[in-house]
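Written below as structure tokens is the structure these notes are about.
The complex is shown incomplete by one protein chain, all other protein chains being positioned as in the whole.
Up next, subunit A:
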Amino acid sequence: MPRASSKRKSSAPQNPPAVKSSNARSGTSTHLFYSGKAKAKEIENFFDKYANGGIIDPDGIVTLCKDLELEYTDVRILMLAWKLKAVKLGYFTQDEWETGLKTLQVNNLSKLKKAISELEKEVRTPPNFADFYSFAFRYHLTEEKQKNIDIETICELLNLVLGPQFRRQVDLLIDYLKVQSNYKVINLDQWLGIFRFCNEISFPDLENYDETQAWPLILDNFVDWLRENHR
């Protein structure tokens, strides 16, 4: 079978990727094999529109956003990155693109537009959201062996990711982070702690916050600050 499809393909160098992908993602791609040759091609073409040197770089993403009529700082782009399981901030590899779009069953711009608004709903369901939240942090670790993200970026991320759902907490937390001087960076453990905090602690009364529990120290300090300044 693979040989048959390779015979029909016109441009030889383009064959192997399509074949490789469908072999690697065996679970989802059965339908592709039958109807997907054309689709795969379209996805490829779609990719090429934004790609530069075999990869979609930040410029390409900006263009993509324009086409999608989204700001490139829009959280939905981040969600797309999550769906694509993108590894490097600001880049989509061909693999990531093609696999991701196949999962979304999207092969062109208009379908992508629709998929993205569906995607938002999907991401906001609890188990996915937790995963997305964690992804948001890790995605922004740009250097190898980097474990922390600077406060400024964290504030922007919080606003983007948690803002819609926990507006009050996020606003106050951002205020605090900018004012305090104990921490210049935030690590993953603290990042995850913030999420649990928003989910579990009643706000703004903070009645069920217990300092003797294992909350990250930065949140203990945040609560103290809140209690002092925002009675």
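In this section, contacts are C-beta pairs under 8 Å (C-beta built on N, C-alpha and C of every residue); 3 or more make two chains touch, one makes a residue touch a chain; residues count from 1.
Heads up, the rule we're going with is that contacts and distances are computed from a predicted model.
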item	value
Omitted chain (choose from "Cullin family profile domain-containing protein", "AP-1 complex subunit gamma", "Methyltransferase type 11 domain-containing protein" or "Small ribosomal subunit protein mS39") - UniProt protein name	"Cullin family profile domain-containing protein"
Of A:Lys49, A:Arg196 or A:Arg227, the residue in touch with the unshown chain	A:Arg196
Contacting the left-out chain in the complete assembly, out of A:Lys49, A:Arg124 or A:Lys147	A:Lys147
Hidden partner interface residues of subunit A, rising order	147-148, 187, 189-190, 192-193, 196, 212-214, 216-217, 220
